[in-house]
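Only one protein chain is missing from this complex, and each of the others stays in its spot.
Right after this comes subunit A.
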Amino acid sequence: MEPLLEIDSLTVSTRTTSKRLLDGVSLRVAPGEVLAVVGESGSGKSLTALSIMQMLPRVLEMSAGRMTLAGTDLTSLRRREIDTLHGGRIGMLFQQPRRMLDPTATVGSQVAEPLVRHLRMSRREARRRVLELLADVGIDEPARRAQAYPHQLSGGLAQRVMIATALAASPPLLIADEPTTALDVTVEAQILQLLKQKKRELGMSVLFISHDLNVVSSIADRIAVMYAGRVVEVGTADEILTQPEHPYTKALIECSTLRTDASGQLYVIPGGSDTARELDHGCRFRPRCGLTQEAHLEQVCDAREPVLLSIGRSPAEHECRCWGTAEEREGA
């Protein structure tokens, strides 16, 4: 099927030092599909989202790559077209829902904005529709909540309000950037449930960004794992979760099980992703990878950066960026 969102070799660098924060990221989201992007802090997940939204901070620039949404080239949009993109064709959720709402404006007035902007509703129509939208995301007493100010909402309620706002104009794509990370576990489950329900009702595609594989496993159709500004493994949720190939993916899954070792310690990936920042050659994950020594690949991993190779039964079903797994397959 023709993908709804297609990102090809997206590269984002700092303007002053040309340091690459995203390096050749390629992702595809099919209509009605949920693609989860996972990785630790600093892997470039949120930056990918901001790039799609054409909302990169001024100090960064997109130095290469193509992005299309339903065939429209996103990188060549004019200012006004970007405004219709926001909330009109792409809805967005954030990690801190309360902080994304203007503290001095009522909740209702902010939910109404995309209705007036994108659907050209009158203020009166919008006011009425807001109440329906709030009720649709499971908010009790929508009339009272619409009059409330953001600081009077709990995190869960605020995220429901954000969902109502993001989906108000029925965009074909929803980008959810860590939408449940700041919430209590019980609230997190409710919000995930709501997102799945909305997805079913509206048939939109979702780019779901998270660091938490447990959360992702309940909602994703496909998963892309990012590390240090690159996609290191991508495949169907099933494949990634049950047959991970990349050492980093395996380590992430190991972490997410919360199993402890013999001494009662939780599993931790040694080192931090900042170790990748200094590397200008070879595999980015090399300093933290167990496979390098194990498979006697020091020279290969050090010399050249691995490429994203197809390892699935059919092409593009499962891709992995690792010399170790490539070796294994060739040997087998």
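Note that in this section contacts are C-beta pairs under 8 Å (C-beta built on N, C-alpha and C of every residue); 3 or more make two chains touch, one makes a residue touch a chain; residues count from 1.
Just so we're on the same page, contacts and distances are computed from a predicted model.
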Per UniProt, the name of the complex member that is left out, chosen from "ABC-type quaternary amine transporter", "NAD(P)H-dependent oxidoreductase subunit E", "Peptide/nickel transport system permease protein" or "Phenylalanine--tRNA ligase alpha subunit": "Peptide/nickel transport system permease protein"
Hidden-chain contact residue, picked from the options A:Leu131, A:Ala148 or A:Leu202: A:Ala148
Per the touch definition above, residue among A:Gln110, A:Ser256 or A:Thr325 touching the missing chain: A:Gln110
Listed residues A:Leu10, A:Val38, A:Met67 or A:Leu85, member touching the removed chain: A:Leu85
For subunit A, residues in touch with the removed chain: 53, 55, 79-80, 83-88, 91-92, 94, 96, 99-105, 110, 113-114, 117-118, 144-145, 147-149, 151-154, 157, 162, 165-166, 169
